[in-house]
Structure formats: C-alpha cells, structure tokens
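Only one protein chain is missing from this complex, and each of the others stays in its spot.
The letters A and B name the chains in turn, as written, and every chain counts its residues from 1.
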Amino acid sequence: MADVKIGVYICHCGLNIAGVVNVEEVARYAGTLPNVVVSRDYRYMCSDPGQDLIKKDIKELGLNRVVVASCSPRMHEPTFRKACQDAGLNPYLYEHANIREHCSWPHATEKKRATEKAKDLVRAAVRRVYWHEALEVKEVPVNPNVLVVGGGIAGIQAALDIADGGKKVYMVERDPSIGGHMIQLDRTFPTLDCSECILTPKMTDVGHHPNIELMTSSEVEEVSGYIGNFKVKVRKKPRYVDLDKCNSCGDCAKACPVEVPDEFEMNLHMRKAAYLPLPQAVPAAFAIDKRGISSCRIACPAGVNAHGYVALISQGKFKEALELVRRTMPFAGVLGRVCTHPCELDCERGKLDESISIRALKRFVADYELRVGREKATPIERTKEDKVAVIGSGPAGLACAYDLIREGYAITVFEALPQAGGLLSYGIPDYRLPKEVVDNDISYIQELGVEIKTKTPVKNLTEIFNQGYKAIFLGTGAGVSQKMGIPGEETKGVIHSLDFLRMVNSGVEMKLGSRVAVIGGGNAAIDAARAALRLGAKEVAIVYRRSQVEMPAIRTEIEEAEREGIKFHSLAAPAKILSKDGQLSAVECIRMELGEPDASGRRRPVPIKGSEFTMNVDNCVIAIGQAVDKTMLPKELDYTGWGTLEVDPVTLQTNIDSVFAGGDLVSGPADVVAAVAAGKEAAISIDRYLRGISLTEERQITPKKVEKVSTEGVKPKARAAMPLLQISERKGSFAEVEQGFDEKTAIEEAKRCLNCGVCSECFECVKVCEQEAINHEMKEETVEIEVGSAILATGYDQFDPSVITHYGYKKYDNVLTGLEFERITCAGGPTQGQIQLKDGREPESVAIVHCVGSRDKNYHEYCSRVCCMYGLKYAELIKEFTKAEVYEFYIDMRCFGEAYEEFYQHVSEMGVNFIRGKVAKITDQAITEEEKGKLVAVAEDTLLGKIVRVPVDMVILCAALQARSDASEVASRFTIGQRGDKFFLETHPKLAPVNTATDGVFIAGCCEAPRDIPDTVAQASAAASKALSLISKGKVTTEAAVSHVDETICHGCGRCEEICTFHAPTIISKNGGVVSSINEALCKGCGACAVVCPTGAISIRHFNMQEIESLVDGLLEVYHG
Amino acid sequence: MAEFEPKIVAFACNWCTYAAADLAGTARLQYPPNVYIVRLMCSGMINADYILRAFEKGADGVIVSGCKYTDCHYIDGPVKCDAMFAKLKRLVHILGLEDERLRREMISTSEGTVFARVVKEFVDQLKKLGPSPFSSLRKEKVAV
Partner (left out) sequence: MSLEDIIQETKTYYCLECGKCTSVCPVAKYDPAFSPRMMIENALLGFENDLIFNRELFSCLTCYTCQQRCPSDVDFPVFIRKARAMAQDNGQHGICAHSGQLQSLARLMTSLDIKQRRLEWLSDEYRTSDDSDVLFWVGCAPYFEPIFEDIEFNALDITKASLKTLNLLGIEPKLLPNEKCCGHDALWTGDIETFKKLAEHNATQIKEAGVKKIIFSCPEGYRTFKLDYPNYGFDVGCELQHISEFLAERIEKDGLKFNEVKKKVTYQDPCRLGRHLGVYDAPRKILESIPGIELVEMQYSRWDSICCGTSAWTNCDSCSNMLRAERLSEATATGAETLITCCPKCQTHFRCAMIDKGEEKRSMPNIEIMDLANLVASAMGD
C-alpha cells in the first residue's frame, strides 16, 4: 500500500500515564517506526486541544492513519474516531492503544518495563493501523410499527405508551384475552388496591385503541429481518367465535355440555368449553376451547361424535345426544348394542382407570327415545333431481341411503328378503339385538323418505339404470356360509351358522338335539352357541382352532357365553363328521398347537399328530366364515382373489363408474360399524359423482388428535356396570341379556369423560347463539406483519411446588400456591372472596411459606423478589377478613421498594407471627392432640435455635417465578440470549437492561427476571421509549465491522451458514455456482464464520486476519528504528 | 544474566475479558507487564492460527479468554471458542508444546481480580517452564 501516513499521539492523561510511562520516550520511539510521519505526546489527548492536534495534522500533514495511545478504547475510541471523521478521515482508519488501564495503572511499580510495554503496544497499533480500510456505515430506514409479544401488564403498558405516541402496535397474545398474571391477582401490595380495578381500564384501552391491533390466541411463529425491518409470521388460532358479532351474552356457555377446570381460576373452579376467558376479558367475547379431536371420535370408523353425545348425556340432554348420533348415522339403538366399540379401546380415560362405557351410553339414548316415545321424523325435502338405488338393506346400504337422502336425493332400497336390515334382522339373535330396536332405527330412515322395497331381488343392474337411477350402491353382504371341506359335512344334523341364525331370527321352529357343537370363534359362532342354548340344547361346546384369547368375537360376548355354561375347546379343529344311520353322531377333532406367525401376524395353528379325539353330538353348527355370493351379482363387475368385490379403496367405486359398493360384499365378513362406515364413505362418493366433482380431492384429512390430555383434579372412578339378565332367566328365552343404564347411571358414567378435546363439537352453542357468532369451521391462519422493533413481554410461569414433595402440594387439599390464594381472596373468584378451606370452613390458622423454589440451589438460585411482599399481603388480608392466626416462615424479609418496609411494619403490628426459618416439611401426621386434623409446618426457628411444629389449617406456598417453559423457543425465534436460569438476557444488566443481543428487540417485565408490578411497568415504558426513539430517529446504522465474503474464493460450502447464530450468511446460487452471501444488517461481527471458513473467503472487516496477525507480530517482534 | 521474562499474549473478547483487564487497571491491581492483550469482539472470533502465530513470533504462553457461557454478547461465542480451542490443543500437543503454555479462561466483566491473578499465576508458571520451544524463531528486528 503506497503512501501510508500515520500519526501517533501519546496521551499523558495527566500523571495517570505519564507518572509511570516515559511518554516522551514512547513518542520518540513511535516516530522511528515505518510509515509514521508524526508522533507527539500531549497532556490530555481527549481534551479539545488534544483532538485539535490530530485534526490539524490530518489536514496539514495529510495523515491517512491515526493511532492514539491513551486510556481504554472502551472509553475514548469513539471520541478519537469522531475527531478523525471531523477532519475528513474515515473513522475506521483509526487505531487505539491502551496504555493506561493495561499498562501504566497495573504496572505502576515497574516504570521501565511499563515504558517498554507501552512502546510494544504502540508499535503493534502502528502495524495494525497500516492494514485498516475505510469502512462505510450504512443507514437503513426504520419501519415505525412495533410488535409487542405478551398481553400482561408489561405488554399492555408498552403497547399503550407506543400507541399513545401515535405509532402502530401489533400486540400478540397467546391466550384468548389479555391481562396476564396481573389480572389474576386480587390486590396489589403495598397499597392493596384492587388489581382488577387498576388493570381493567388499561386492558380496555388496549382493546379500543385505534393504534393497537390486538391479536389474541396468537403466537409468533417466525421472525426474519433485522432492526428497523423485521418480518414476523403470526399464527392465529381460531377462536370459533366472531369477535364482531359476540355480545358476551353467555348463552353458548349455558348450552355447552363440556366442563373443564378453569385455568384462570387456577383450576379451582370449572368452566365450559365455550367460555369467557376471564370476567373482564379483552376482547370481550367468548371463545371456544378446542384442543383437537378426542380419541374416541378418531377411533370410530363411522365418525360418530362419541365425545359429543357423552358430554350431552352428562348434562341430561338425552334428546340432543341422540340427535347428535343421528347427525352421523341412524343406528343408535343397533350400534349401541352390537358395535365392536373401537372408541372405548382408544378412550383416554382407559389410560387412567377404565374407559367410558361409550356404547352403552349410546344405547341409553336410543332406549330413552323408545321409552318416552318418538315423534315421527320430518321427511327430508328432495332438493336434487337424481335418484339413487341402494341394493341390499343391511347396515351398509341403509347408512348410505341415510346420508344420501339427507343430501336431498331420492333413494330406493331394494331388498330380496321380506324384512329390511340384512344381518341386523337375520343374523343377530334377539337376546342381543331385539327386533323392535332394529325396526325403530329402520323406520326412522323410512320416515325421512327412504323407500325400501323388500322381496325385490335385483338380478340386473341395467334394469335399475333403465328405471332412471343415476347411481347404484351395492351392499348385498357376504351371505354364504363357508364350508369346512371335511368328510361328512353334508350329514344331516350339520347346519351352517347363517342358515341356522336366519331360521332362529325368522322364528322358524327348529328341533335341536341335546348336544350341540359349534365350530368357529367369531361373533356368529358365539351367537349360534348362545342361541342353541336358548333353543333347549343341554350341552353346547365351541370348537376353535386357535387359543381362546385369539377369538375374534366381542370379549364380553365370550364371557357371557361362558357364564351361560357353554364349553370351549380351543386349539382344536374338526377333522371328520361321523354319522350313524345317516344322522350325525359325533365330530372327530384333532388338537392343534401354535406354530410360526402367519400373514395376519397370529401364530398359525398346526395339528398335533395322533391327538385325535371324538365329541359325541347331535347337531353341529359350522360358523367358520362367510363369503360373497357371486351368483347373485352381475358378471361385469371385477372381483378380488378373495372373492370379494374390487373397489377403489378410498372412493369405493367399482369398475363401473356409477356403481359403488361397500360392507361385507367388499371387505368380506366384518362388523356392523365397518359396514356403516363404508356406506357413509360411498355416500360421499355418490354425491360427488352425481355433482360431477372430483371423487378424491381433499378426501382423507387426518384429524388433529389431542396432544396432551389434562387430567387435572380427576379422581379415579370405575366404569358403570351393565345390568344383565339373570343366567337362570336366559334358558329358553330370547329376552335381551343386557338391560341398559338408568338415567342416573348414564349421567354419572358420562361425567367420567375427560373431555380430551375440550369442545366436543356438539353444536349446541350454535343452536342457541342469536347473534350467529359461532363458527366451528374457523381455521388456523398465519399472517405476516412488518415491524421495525419488537418488545417481548412474555412474562413468567409459576413454579410448580409439587416437585418439592415434602410440602405436600396437590397431596393435601389445603396447601395452596400464591396464585391459588389470590383467586380465593378475589371477590369474583371461586369462593366469592371468602377465605376458606376446601370443606368451606374458615381457617383458624394459616402458614405462609416463603422462598418455595427460590433461593434454593435445588430449584432456582435466585430470589423471586415478590414473594416476601405478597406473603405479607396475604397475612394482612387473612388478618383483616378472618380470625385466623398467621405464621410467616421466612429466611430474610426483603422489603426493598417504596412503602414496602412500612407495609412490613404495619403487618407486624397486626400480630402476625414471623418465624425465621425455612419450612422443612408440611405433614398431616399429628403427634399431639392439638395437631390432629391439622397440617403441621415443621421448621427451625433459627432465631431461637429451636425446632417448631406449627399446626395450621391452610398453607400458602410462595412459589417462585420462573422462566416460561417455552422461553428457549422464543429466544431462538428472536435470536436473543438466555441466562442459565432461562430468563431472557439483557445486553447489559445496568446500562442496557431492556436491550437484547438482537438490535431492535427489547424485553420488559418478568421475561427478563422476576420483578414486581412497579418495576415491570417502568421497564415496559423503558422498552417503549427505546422503540419510540428508534422510530423517531427514523433510520438505523448497521455495524460496519461485519463479515465479508470474497466470492472468487468462496465454495459455498455452507459452514458459515451452519455456525452463525444470527442467520446472517445464506448460501445462494450465483453465476452458475454457489456462494455465501452475508446479510450485513443481521451480522453482528462476532467472527465465528471466518473461523470456520476453510478457504479464507470470509473475513471480518476491521478484524481480518491480516490486521490481527500484524497486531500480534507487532506486539512480539521488536523493531529498532 | 537477567531473569527470564516470559511473553504472554492474551486474546480477549471486547465485552468481558478485555473489560475485566480494564477493571484490573482501574482498580490499580498490580500484575507483571509480561502480558499483551489482543482485543477481539468475541472469543468465538479467535482463530487457531492467531495462537500459532503468537507462538511463532515468540510468545511463551497464550491465554484465550472471553465471556462465560451465559454472558456472551453474541449468545454462544464461548461454545464456538471451545471447539476451536480443543482442536488447537491437540495440534500444539503434537508439535511438542507443553500443555501448560495455553490457558483457556472465561473472565467476566467484573472479574478484574481474576484477570490479575491469572496473569500473575501464568507468569510464575512460565518462568518455571522457561522459554517456549519456538523462542528461537523470534526475530529481533523486522521490516514492517
């Protein structure tokens, strides 16, 4: 570099430097260094004359580099940079040597060596300054909008300050109302003014302020950009209530059947799924709490809203519950009896104790209707021109017909047999499914307008189309019993289950012998066996080739069969039917053992050689399976290798476009609910087909399951038992075995529901809302906003004291946290402000335990700062409103604020007992008469050196304030630091308490550290003023000493992108290759990218390798001029 | 012959360790003048080669010091510095440099006393150890 002219200035700093360092000698030495054209020493370089010296030399001597050796650069580097700039020299062509803090002061006793070191430091600065380059400080405009995250007192204050200043604020609050923790508080110390009274007006101001856009139920999802120019993505969760229409009348909550613990009331109270988040909620509107779809609903193949009708039953709304079932399918009575109830298997309550008896509850509402009588259903108005034919009146066909008629189509069901219902009428015996139940469900369908033509077999589909039907649903089932294929199967006395059950159900008189064997393990086998018993057989035995646990029949059916005296021969298979005189005499069986797993995953039964045995029987019912009767179906349809109909698995469309099929015909023999599900699915397809829209689009939407089910306050309770018909009454009778619940049992059972998804989508609220404000179809949306700065006021979480097990929180009823006690004293709270125990009594004595989770290395080392004061406040309130004795267990009283100490004095004078000692345990184990029935706080009174046991009725734990559980995610989203305790890290604890590592992102309130309301408000205003000052400035300068990429060197390897905490580098495609590109506004100049850059393409301006290495060289390599 | 005076280069981050050294001076804590502080913005900016270079140019010991993990102005600089330092240690170990000549410290803003103590300790330690095995490479007179 040609023509480098360096000026060196050595400051005396009075005697601070010159008293130790021989400054003249250093200046003389500096003058000998290469490129140094002038070197001076001066008493105070930072003074105006000192600075003028530099300016003059720059102008007159044409200096293009300046070195000042004086105090720490942290003090005067900016001063001298400015002096250079004033004289027309780029401020980055300046270098500072620290010969005071790092030389004269710490080496005051070694003057000679200090002088030598000063020379070394100056030489190094001269070597480094040689390589300095002029840098440009860039300016970018500031977007005047501000984002405030968190709607507690901090966020409210900051938002109002900014909005009042005339700038736009976006306030993002996670909950459906603003207010934060402060609105949960009853009174505030030390003035005892009511928290609600002072906060509510501010909340309302936020709600109405023209400059504040309030986004509740919303969370910041992504932040990009940089100071002055942030882009923020906000995810808005649906409220399901239109804010503009809701008039807060509360009818929805009254109608809502779902009760869950109220978080605002610290779960001391229940609320509805449709609820006002808090009495003074802003926005003043109800919200519907949906946390996903409950497991029972997801499990139901037919999509019946089990949660919904269970919730309605719990409120005694039986009619509404049945209506809700019928919104989905018509078979409440049928499926309430014969469903395989997958819902109950997935029921979350089952994980706690026992699942809800969902099927029995459904049956209950159907029975209830039969009992109280039903008005005829109103026929559905035909709105569609097309006619649809359903062939087969089993559950699949009728479910399909039911859904289509409700879409406004004309439906005709063709049934070959005299009775509609398929297997419901002909397959399942009355003791399990009485005829009148089936008839009621079917007549409901008919009343809606579905025409059922019985005794009308369909031979030819073309005929149907010729009658004007535009689409056909085939649901003819699998009506042929499978054969065993063993010798003697045709012997008289052997009967196949379907034929047997059909005869039983048609009331055909049958004569059975006294010994009956039933072959098979499915529901048909159990039905046949139990029917045989009822028809008078003395001994009935079931022969099944696998083990009994593998039987596919419904478990309770097997159990009942056993109770009724049916014998089970598992791991056995018939080998031969023996006959005597053409009449069945015995079945020869062979024992099986379980071998390797087969395709179904079950172990395959294999015969044990030589294990044959003979059972003497009079009749044998074969129930090993059913098949599709192809002879009844048109030839032009495609079939699978299993003999079932081939359909599209999603749309159920057959190879003929206008023909759809479902049920056993497609799936092979399955259960009723699967058939209903198939019928419904086909109905969707047929409707889409007839309307000419895509059959497949948006068809399979995975429902959002509830992630975490709250079991707050749930006490174990067994499921209600189903009353059964006495065994003795069952023989010879087809009377129904299961008797059903009575009203009381049904309600109690329904109340066991955990309400996993909270809102059950029963839509009762929609019915009652006169404003039509409720919309269950609202979707989550993400909006992008642009702001210039952001204030994080995300608050704190209360420490959960249950982890300190010896304090008995959640174990003893009357051990409370501070926030719980706030709700108890609050006039609007669950006890209307009465300080009382769980049983309603007024406490006679209360212990207030300080430092719960604070000042404790096991939990949080820090002091939570507010507990002493709120502990005092509780003492004062208890004293004021009850006669109770109060004990404050403290370690130190920290009453540091305005009028705090006075409040302490005041409370002391009220006769509160102060015991200096941390409570060791809270126990209900009494050792004296006095302690009986009380909670005992055990502690050492450290002032007396004595262990004390204080019996009390109530214990209040002053639980610590801790960082939000998701503080880390928020910190990484905004790229700000956290301390070890997870609270957000400020730039400087004293001088920049609201700034963060990301310029333009400020913090306020308890997200930074625990603090009281006055401090929070002050800090919020401070953050607001930071944001406002940024806006008034209108522009920001970006750091000049940032990362820089030499694109001719860069490989685009991405190591920089990977290491950067601030997301400044990105790999981009350029000129056919890839290179790293630095967003200078995001770059903080920390230099991590340059360290990992393998090629040397990245350098940090003002701190490049050349500069640092020449500085190191200069420090160590002595130069003698 | 004069007593051996080791030379120490301390790479210090601007926000914590450099400020701690300032504080040591302000408090007039006395420590030997053997240490030269190189001010960098962050300990995560310290390149392994800066340290090799310091030894090449005649340092008898090197201190790498920045903020503690939770104090970093750039959030996680100390972690990045640790990664660099671990690698570098393996490298200079193979080179035959005594492990004691390299110190990794985390001295925060308020720890002026710690800074002074570390320097004093290190000077004593290096005096016992004698000149670095690279000291012969040191040049007395150089062109700039």
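Basically, a contact is a pair of C-beta atoms (placed from the backbone, for glycine too) under 8 Å apart; a residue touches a chain by one contact, two chains touch by 3 or more.
For clarity, every value in this text was computed on a predicted model and none was experimentally measured.
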item: Per the touch definition above, residue among A:M270, A:C1053 or A:V1118 touching the missing chain; value: A:C1053
item: Residue of A:G88, A:G601 or A:P1094 touching the missing chain in the full complex; value: A:P1094
item: Contacts of subunit A with the absent chain, listed as residue ranges; value: 1046-1055, 1057-1058, 1067-1069, 1073-1075, 1091, 1093-1097, 1105
item: Sites on subunit B contacted by the missing partner chain, in the whole complex; value: 47-49, 52-53, 55-56, 87, 90-91, 93-97, 133-137
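Basically, only the chains that are shown with their structure count from here on.
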item: Complex contacts: residues of subunit B adjacent to subunit A; value: 7, 9, 14, 18-19, 21-26, 28-33, 36-42, 44-50, 53-54, 57-59, 69-77, 80, 84, 116, 138-144
item: Subunit B-facing residues of subunit A, complex; value: 33-35, 72-74, 98, 100-103, 105-110, 113-114, 116-117, 120-121, 124, 126-127, 130, 975-980, 985, 987, 997, 1041, 1059, 1061-1062, 1084-1088, 1090-1091, 1100, 1103, 1105, 1108-1109, 1111-1120
